[in-house]
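Questions regarding the structure given below will be posed in turn.
The other protein chains are all here in position, but one chain of the complex has been omitted.
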Amino acid sequence: MRNIGIGIVGGGYMGKAHSVAMASVGAVFGTSLRPKLEMIAATTPESAERYRATYGFARCTADWRVLVNDPLIEAVVIAAPQELHREIALAAFALGKPVLCEKPLGASLADATAMTEAAEASGVTNMVGFNYIRTPASQYARHLVASGEIGRVVWFRGEHTEDFDADATKPASWRNFGMANGTMGDLSPHMVNAALALIGPIQSLVADIETVHPTRPGPTGPVAVTNDDQAQFLCRFTGGAMGHLSFSRVATGRKMGYAYEITGTTGAIRFDQEDQNALWLYKSEGPAAQRGFRKILTGPDHPDYLPFCQGPGHGTGYQDQIIIEAHDFLTAIATGKPVWPTFRDGLSVMQVIDAAHRSHSTRQWVTL
Amino acid sequence: MRNIGIGIVGGGYMGKAHSVAMASVGAVFGTSLRPKLEMIAATTPESAERYRATYGFARCTADWRVLVNDPLIEAVVIAAPQELHREIALAAFALGKPVLCEKPLGASLADATAMTEAAEASGVTNMVGFNYIRTPASQYARHLVASGEIGRVVWFRGEHTEDFDADATKPASWRNFGMANGTMGDLSPHMVNAALALIGPIQSLVADIETVHPTRPGPTGPVAVTNDDQAQFLCRFTGGAMGHLSFSRVATGRKMGYAYEITGTTGAIRFDQEDQNALWLYKSEGPAAQRGFRKILTGPDHPDYLPFCQGPGHGTGYQDQIIIEAHDFLTAIATGKPVWPTFRDGLSVMQVIDAAHRSHSTRQWVTL
Amino acid sequence: MRNIGIGIVGGGYMGKAHSVAMASVGAVFGTSLRPKLEMIAATTPESAERYRATYGFARCTADWRVLVNDPLIEAVVIAAPQELHREIALAAFALGKPVLCEKPLGASLADATAMTEAAEASGVTNMVGFNYIRTPASQYARHLVASGEIGRVVWFRGEHTEDFDADATKPASWRNFGMANGTMGDLSPHMVNAALALIGPIQSLVADIETVHPTRPGPTGPVAVTNDDQAQFLCRFTGGAMGHLSFSRVATGRKMGYAYEITGTTGAIRFDQEDQNALWLYKSEGPAAQRGFRKILTGPDHPDYLPFCQGPGHGTGYQDQIIIEAHDFLTAIATGKPVWPTFRDGLSVMQVIDAAHRSHSTRQWVTL
Partner (left out) sequence: MRNIGIGIVGGGYMGKAHSVAMASVGAVFGTSLRPKLEMIAATTPESAERYRATYGFARCTADWRVLVNDPLIEAVVIAAPQELHREIALAAFALGKPVLCEKPLGASLADATAMTEAAEASGVTNMVGFNYIRTPASQYARHLVASGEIGRVVWFRGEHTEDFDADATKPASWRNFGMANGTMGDLSPHMVNAALALIGPIQSLVADIETVHPTRPGPTGPVAVTNDDQAQFLCRFTGGAMGHLSFSRVATGRKMGYAYEITGTTGAIRFDQEDQNALWLYKSEGPAAQRGFRKILTGPDHPDYLPFCQGPGHGTGYQDQIIIEAHDFLTAIATGKPVWPTFRDGLSVMQVIDAAHRSHSTRQWVTL
């Protein structure tokens, strides 16, 4: 057991989540590497100091370069705006420092490509923060599909739907500007990653993307929204399955609609993040009169549940997903073994998103 | 109150359902027209006699023309194979007899067009048997959308999914041959009709259609399946909503997956025929802490429930949908008032299905 | 196949349900005995004629004795007020006519006892109308328990809860007077019957019974409610299982809360009439990671579903339960074979209810 100096760039929503995760992961998982909250970087000295004190870091900085270059920083977590991902990651890799980067991997396909190349050239641990796929339920779903428990997959439907922008009278925010902050840029990566992880590569798709509320109240009158509110695409996976993915920030009533259904030739799976501690499984076996979707409550028999609680059905939550992520990141650093998802996986996600944009623009099927 | 002589062509699945409905509707709804089960037609004298005796008809025939021409027959229900719909309907309309025809309206778009023209020329009551939309829950959903209770509709997702052909080792049956018997021909009409009724006309779509199990066991070896197992399309409605519809007979675990979700700007609706006595409604009103999808159990406050039971939550079932249909049919005949859905509505459904086939063939978006 | 002349005493809620059932059962089940709606009796000539015309009976009467004595009446359905059950039933049995009597069997334990003795002395078919236990789901639940699929039963919890009297400002009605119309008298019989059918006889119990709203608005001011709004009891079954039953007409939000859960040593069952087409089954078998309550949708593989529909998950409703009842009644008459539940079974239910009243009065455990 030894300490590892952690630097986190960004102290907002995800910066806090990673800070808490790094403070907890050692006790939860009994890791061999023990994170030391060495330094946090934010945009101003004041906010940096506030995050430092609140989250319990030893030091702070308003210059992420100071953090990356600090000799006590042995691993970097990027929870900064997407536009900065590339520069920070490249700096860290240049120094041979492992990186855990929030999704989406980069602000553009070009950024993501460059980051992936740098990551692979460096040879150090690189990982993207797709936290939702870390629940014991979704991890187990992956296992069920991969082990053939539901036969050959013929259908996948996934969605990531929320309603934080459903109200047309809500004033415009940073979320309403720039492709990276729209539904495709911000919400779709989680579910595209899930689709690729659960089913495999996507071969072709045809997409439709829409801005439902084209203007929103601004400080001095209506302002034009420059990104999308909802989107969807049909696809075929390389393995042959037919698929549908949809994304929305105007899905009234949906709070955390990260949900999917997988149909196989001998079984089926259903999952909805709004009830993240349950996985629904149907198997075409046993008497017909006794078949039905069963609601499996996650427990110690499912991946990564036991460290949180010995009792089944007691439940894990959002923060726990980030702790699982931290565990995998630390384990990869400690052992040198592969981690998932890598920057390469994050790049694959962005390639699908890019194809969807192209399909929408051309109103054509696009082959990846 | 007076009797009306009913003739039903076909004594199988739907022929039975309509026979029971005609025997019950008077007592259930207290209709002014009282169906007299005058004659049933089937393919052979033996089967016709068996149906007559079992369902309680006065007479029977193995020739549907005899039935249509019989002077005591005042209204005709067509529950025969799709290939016969056109000829029977035209014969009835020629005699000025009202027709209730099972879905899909015709075996082809040409048939459906001819039937609609004949129906409208005759001026008599004409109606298509889309029974699922008759549940009190779905009728109430239509009311909610039409009255603006959920604001402007921005998203519709509908599916009709079952799993009767999920097992690849199941021997081929009549269902596996002919476009009219595939998923698009046989299952999609119900949900396309629901989409049109709930949201309005479809403007454009892009579809993907697939035969998942291309061969099935036949009497002397594998035989080729000639129609589709699953299908889906993206669409835009004329009113602006984005939509997705999917259909499957290989949806392992799904028994009666006639389900839809409707997102409006101020509310949302969810429905699944597998729990047909519940309608889920979300409204963006009241304290945020108290918002959520509410599970409304159908009861006397919802359309056409009360005649079946005075107590809410006591539930209606499949057969009751056909009784409601019979009630509407008889009421239209008695009053001369419009009925829904007419042959024109059934034709609109077939136009959408035709467009989907064209889209699939050309791999292009199709405008209706 | 031959006709049987049916007489129904009562044309209200249940009288209508039985009329519709008798009009439908032949076509639905293809019964050998075909009900002929011969005569209906009501309290006045006017109401009797109205029921006759609406439900399609040949004749009517304002004197139930005329109906019972009519030579064309071969079987009697009692859907009259409880106070009349005894006299009508005894008259019918005296003439050797089979009787289907609505629940509760009698207005008092004495009535029920006399009726049961008369029924058994007559030797003809006698049956009590506990319709809810007739759903395919509950019939299958009985089968599962009886065949040992969930092991030895150790726990049963049942409730029959509705909310039609939850509103304290609702004016008093006939339901608020007389023990037979209170929660224990009117609602509990269904669930007590279910408990006895599913688990077996009750050995001992301790009860608590309450009038939540002691007065209600009357025509000229508050009137005193003379029966109970909610009640519950703990019990032990003869077979050893521990049990709890509760009943309420003030269960805000509950519309048809006929619900039970059964725990066995190797499995468990859950059912709620508000979703009457689903049965939840848990089995302690297979990998622990894949165990969960499965939601079984009723279908052709479950008792008495197939005559209503060939497709699973398409659903049966309230009226269908009465049709199933009619089928069993007719079959027993036609074959002379035993039917369930008999008057003896109805008497057992009333003995439990009587014991609960005694327990409440004495605040003691009561042994049956």
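For reference, chains read A, B and C in written order, and residue numbers begin at 1 within each chain.
In the analysis below, a residue touches a chain if its C-beta (ideal position, glycine included) is under 8 Å from a C-beta of that chain, and two chains touch if they have at least 3 such contacts.
Note that this is a predicted model, so its numbers are computed, not measured.
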Worksheet, complete the sentence: The omitted chain touches A, B, C
Response to the item:
Sole touch to the unshown chain from A:Lys16, A:Arg59 or A:Arg216: residue A:Lys16
Worksheet item: Who touches the missing chain here, C:Pro201, C:Gly253, C:Gly286 or C:Gly336?
Response: C:Gly253
Fill in: chain A, residues in touch with the chain not shown (by the definition above)
1, 13, 16-17, 19-20, 23-24, 26-28, 30, 34, 53-56, 162, 164, 254-257, 273-278, 297, 299, 308-320
Discussion item. For chain C, which positions touch the chain that isn't shown here?
Written reply: 150-151, 154-155, 157, 166-168, 206, 208, 210, 212, 230, 232-234, 236, 242, 244, 246, 248, 250-254, 263-268, 282, 284, 291-293, 363-365
Fill in: Sites on chain B contacted by the missing partner chain, in the whole complex
140, 278, 280-283, 287-297, 299, 301-302
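Definition applied: only the chains that are shown with their structure count from here on.
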Discussion item. Do chain A and chain B, two copies of one chain sequence, contact each other through the same residue numbers, with over half in common, or through different ones?
Written reply: same
Discussion item. Quick check: how many Å separate the C-alpha centres of chain B and chain C?
Written reply: 34
Fill in: Distance from chain C to chain A - Cα centre to Cα centre, in angstrom
53
Worksheet, complete the sentence: Each of the following residues of chain B touches two or more other chains, namely 254
